[in-house]
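Have a look at this one.
A single protein chain has been omitted; all remaining protein chains appear in their positions.
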Amino acid sequence: MIVIMKPNAAPQSVNAVLSFVEKHGLQTHLSQGEEVTIIGIVGDKTKLPTENLVSYKDVDRIVPVTESYKLANRKFHPEPTTVQAGSASIGPGSLTIMAGPCAVETESQLVEIAQAVKEAGATILRGGAYKPRTSPYSFQGLEEEGLRYMKEAGKAFGLATICEVVSQEAIEAAVKYVDMIQIGARNMQNFILLKEAGRSGLPVLLKRGLCATIDEWLNAAEYIIAEGNPNVVLCERGIRTYETSTRNTLDLSAIPVLRERTHLPIIADPSHSTGSYRYVPPMAKAAVAAGADGLMVEVHNNPACALSDGPQSLTFKKFARLTSELKPLCALFGRE
Amino acid sequence: MIVIMKPNAAPQSVNAVLSFVEKHGLQTHLSQGEEVTIIGIVGDKTKLPTENLVSYKDVDRIVPVTESYKLANRKFHPEPTTVQAGSASIGPGSLTIMAGPCAVETESQLVEIAQAVKEAGATILRGGAYKPRTSPYSFQGLEEEGLRYMKEAGKAFGLATICEVVSQEAIEAAVKYVDMIQIGARNMQNFILLKEAGRSGLPVLLKRGLCATIDEWLNAAEYIIAEGNPNVVLCERGIRTYETSTRNTLDLSAIPVLRERTHLPIIADPSHSTGSYRYVPPMAKAAVAAGADGLMVEVHNNPACALSDGPQSLTFKKFARLTSELKPLCALFGRE
Amino acid sequence: MIVIMKPNAAPQSVNAVLSFVEKHGLQTHLSQGEEVTIIGIVGDKTKLPTENLVSYKDVDRIVPVTESYKLANRKFHPEPTTVQAGSASIGPGSLTIMAGPCAVETESQLVEIAQAVKEAGATILRGGAYKPRTSPYSFQGLEEEGLRYMKEAGKAFGLATICEVVSQEAIEAAVKYVDMIQIGARNMQNFILLKEAGRSGLPVLLKRGLCATIDEWLNAAEYIIAEGNPNVVLCERGIRTYETSTRNTLDLSAIPVLRERTHLPIIADPSHSTGSYRYVPPMAKAAVAAGADGLMVEVHNNPACALSDGPQSLTFKKFARLTSELKPLCALFGRE
Partner (left out) sequence: MIVIMKPNAAPQSVNAVLSFVEKHGLQTHLSQGEEVTIIGIVGDKTKLPTENLVSYKDVDRIVPVTESYKLANRKFHPEPTTVQAGSASIGPGSLTIMAGPCAVETESQLVEIAQAVKEAGATILRGGAYKPRTSPYSFQGLEEEGLRYMKEAGKAFGLATICEVVSQEAIEAAVKYVDMIQIGARNMQNFILLKEAGRSGLPVLLKRGLCATIDEWLNAAEYIIAEGNPNVVLCERGIRTYETSTRNTLDLSAIPVLRERTHLPIIADPSHSTGSYRYVPPMAKAAVAAGADGLMVEVHNNPACALSDGPQSLTFKKFARLTSELKPLCALFGRE
């Protein structure tokens, strides 16, 4: 950590910082320039209320030099991680496709969709049983009944299953039925839920918060891993910007940035990010080209009648065409 | 709701939309222009999976004409609401000042701060006992012990008390100790927590999410009110933008916008939004001039040693100067 | 255009809008719902100060139903356009690579770079002679001397040439030396410059403004085309968001969105958008997968010594590896 003093900081201001830091058992390195004095700090930062240094007289800025996440950090774990979810694995060398409806609606619907996505090449069935909805008057999901349908449909077609959780109660139910749980964008900084997910024993798909920085996202992953659960997959699903032509702005640059900073697998969701089925195929391909380890795609038997997020769902036909177009792309990028 | 068809939409596409809508028991009004056909829809929209109309052939856009929040909506409740929190009331005609440390640290610290903010004119003591922190390795709060200190300090100085809650467990504890609970920015769309807050019986301060639109925020308030709890206060605390000179961008325009859309009281937090004590006084005054019903301000006995958010805390002296400067401003704006 | 009245608008308010519109020679279609009255407007909108309708009593919102750009609009020109720039063509069926230094520094440097990018497969040489720089104390470009070097280097290696222009004077010089001009992000809404570019007779690469919406961008293109110059190529180069891990956020979803709305060719700039040479290869590939007609890539003989934007420049070796990796990808996407 570096403390940058203001130009012409008084010597007593510099000394005040030095003694504050040293009092907490850390070491300082003083560097006095013509214009500016800089103080380097070395030692265990968890002992230092560092953000408060800014309140000291003549302090201009504090610059951190190390990241706050450790377990998710590639610096300390150079090898990429592969996460196993039921029969499916997510990581280098393969492209894992998670597909299914936004919300589980009926058992027969889910069975029909599961069959279609399996045939097209998906290995994980997705489907929402607990839906976080902006309005309290929108459809909120089938809850445990939906999870049961997921388990049955997954078993019938040899698919692993994933479902979003929004509460401890939902996690407890999910453990009984599905292979992987998902923390949605709205809950990315619901730290209580992150800890509970960490303790669940299930692999966790952690979606990026709607306006989360990459570092906040990795710190959220750290919450899960710190509970002893290293099986975290990150999912880029679009960030909120001023542009309204797409629902969110899919930040594909996050993929190579994450690749440098973390060993965790990274997938992309072209459905929620764009909000339109018409943009899903090009963005799915772009995500693979940017280095994604997998895709999460919404597929529905009848998008025009879906109870949630119909406009962004692919029909069976469109989904099958997409997966067939992805095959040569995967071959090119050394993925299964 | 209005469906706008694409230019030169085929008659059968128009008919498909008409029959889809009418099949769900709603009425349609057709308006055919030279360039564009428009379909107005009248009736109970909760019966219609309206967002899916976008998937219909030749449909260009759907334009909603009514808001999804009802109980929070000024259209249906023209009179402004006053919320009572213990001995303090928040609403028209007064300026309620909530002040205290970001995090409760020790009993003696809290007592010292409570006395100082009371003397300077605050009526509600704020203090965090459950801290949502970006990194799992940062200080997370004293939890129930902190709530107990809050109760005692409030009682000692005749202050109402408010504390952030992050889980059902925290709500259950809060009910025993404090007069009002706060839902923080990171949990604004934690719908489970919103519902639990609604059922708690306590008045709720609902902070705006870091990148929440005003309508999403009002829908979050709707979740609380829909549980039978009308005592919701909104708190503007800055939104995330590209500008990094302040921690967030305090969106004071939200105050007059909210005033039109809702009957709920609105306060502002100049401490968390700017992230620097130097900007707190001007932004506190600006918030009052923009029409705020109250302010939430961080005050600390020793900002340079605070365990959380020191740089943005006011000293006792600076806080007393601020409240004395606010007095003539309040008089000018017809507040208490 | 549609006027949405507020719920329970007074009949005289509705009549005021009707007569205002009809007075300007346009037709109205009234649609009265249970909750809301809607007025459709048909006719020549250029005769109507439509935005002012919002000031009318009981008017809630105005919803446009047609875009303000016509010449750039795919609705009226369904066939994709191919733009010819000297010996190079940009459009469907090929992937045009523009490469070169951010700023032209010396003649020998440019010759060396031109040879390298030609050998690696670029067909257009890029190089800045007029540099818009945030600080007035940064290097501002070689101006006409730089253009002369561009012409010579292009001729020597059979490359077309492109250079950014920032003023009428620069356009006048550019006409003498280069095959295509570029309007940079900061000048995307410098309408005087857009018109002059339109009158220059040269094809124009129009970069997206740093926070321009897709529709503002297409309107900027319309300014150029309206001067009789249909040879406009759009370049996505990243938008400004809250995320700081990359210099800007490359909005690749803009490519399929633009594909629907316009017939103009679209390229992407992975260098300026990410700000780091390490992210250029994955984002270049992602742009091709998303449907880009070309790429603009910064290449430098010695990035560590570049006078401008060194950190994002590729070395010759890295650029040659990128173009060789792009070849099978192009084959897959049916590009040259």
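The letters A, B and C name the chains in turn, as written, and every chain counts its residues from 1.
Keep in mind that, in the parts below, contacts are C-beta pairs under 8 Å (C-beta built on N, C-alpha and C of every residue); 3 or more make two chains touch, one makes a residue touch a chain.
Please read these numbers as outputs of a predicted model, since none were measured by experiment.
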| item | value |
| --- | --- |
| Chain not shown: contacting residue from B:Q115, B:T246, B:N302 or B:T315 | B:T246 |
| Sole contact to the chain not displayed, among A:N52, A:Q109, A:Q182 or A:T241 | A:T241 |
| Chain B residues that touch the omitted chain in the full complex | 211, 213-215, 239, 241-246, 249-257, 260, 273-274, 278-279, 282-283, 285-291, 328-329, 332 |
| For chain C, the residues touching the chain missing from this view | 20, 46, 49, 51-56, 68-69, 132-138, 166-167, 186-187, 189-193, 210-211, 216, 219, 222-223, 226, 240, 276-277, 303-311, 313 |
| Residues of chain A (touch criterion as defined above) contacting the omitted chain | 2, 4, 7, 29, 31-36, 38, 40-43, 60, 63, 65-66, 75, 211, 240-242, 244 |
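Everything below uses one rule, namely that only the chains that are shown with their structure count from here on.
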| item | value |
| --- | --- |
| Chain closest to the middle, measuring from C-alpha centroids that were averaged per chain | A |
| Farthest chain relative to chain C (centres taken as mean CA coordinates) | B |
| Averaged-CA centre spacing for the pair chain B and chain A, given as whole angstrom | 26 |
| Interchain centroid distance [CA atoms averaged], chain B/chain C, Å | 39 |
| Approximate Å spacing (C-alpha centroids) for the pair chain A, chain C | 31 |
| Per-residue multi-chain contacts in chain B, two or more chains | 211, 240 |
